[in-house]
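All protein chains but one are shown at their positions in the complex.
Take a look at subunit A:
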């Protein structure tokens, strides 16, 4: 670390730039150690070059071409795939569906997870038991969850509507009525919200107790304490969860595919056509690879922009303990 200034020192003998660089390297690193370091991280570098960077470049090339799967040839077509994004009404439709879903799911997931975490934070003994029970849905494979929800969300005889009937509510046709399709998936997602809950729980446990004591002495009630202490103190966990859940919501696939698009002959409501599902159909059912690649890049841009806005906006509110995060 002390050697960083050495470069500015007057050299005893004039050195070529190459020699200088060599000297700087030698003062900072051990050659053998550096080589060993590169060898250790080599697997990741290869994987990055092939499966990330290479794949992204490849995908960009494909998005500007017409890919023929049979011959493995990509004929350049300029921007026509991107123009088609605006001409195909299903792109706009699936994008709107996805954004609406994200707007519904992310706040509900955060609120519900935080609520559960606050419940768990208040139990002494027995917290472990309830945490396990709340976490079990997260361990259930999505296909199993979907096959159960497919039946309990059934509009006529499903358990949820039968339950609502008991308290005098006529339940909706969850999986058929276009207006209730997205809430169905939100419901499924809420059932598996415990990962988010665990992150909140860890953050809640780090909030110093004296803050609440002082606030209580100052006459702050529970609501005031929640907004003035809890929320600011866990803001970095909240921020993280919002970003991660948003990225996940914008790519929602499994649940929508299983409940609505698994069966190709089935006519499902168009409000259940999510972006990732349409992308999948275009790529692996229609084999329009060029168009699908353009769709993927549009999604990537949208996710980038949304994440960027969230970070710009969120950083103002996030409290980082001691500044190290």
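The rule we apply is simple: a residue touches a chain if its C-beta (ideal position, glycine included) is under 8 Å from a C-beta of that chain, and two chains touch if they have at least 3 such contacts; residues count from 1.
As a convention for this text, contacts and distances are computed from a predicted model.
When one chain of this assembly is omitted, its UniProt record names it as which of these: "Spore gernimation protein", "Acyl carrier protein", "Carbohydrate ABC transporter membrane protein 2, CUT1 family" or "Potassium-transporting ATPase potassium-binding subunit"?
"Carbohydrate ABC transporter membrane protein 2, CUT1 family"
In the complete assembly, which of A:91, A:150 or A:185 touches the absent chain?
A:150
In the complete assembly, which of A:55, A:111, A:169 or A:309 touches the absent chain?
In the full complex, the listed residue that touches the missing chain is A:55.
In terms of residues, what is the contact footprint of the unshown chain on subunit A?
These residues of subunit A touch the chain that is not shown: 25, 28-30, 33-41, 43-48, 50-52, 54-56, 58-59, 62, 72, 116, 118-124, 126, 130-137, 139-152, 154, 157-159, 162, 191, 195, 198-206, 208-210, 212-213, 236-237, 239-241, 243-244, 247, 250-251, 253-254, 257-258, 262-263, 265-266, 276, 279-280, 283-284, 289, 292-293, 296-297, 299-300, 303, 307, 321-322, 325.
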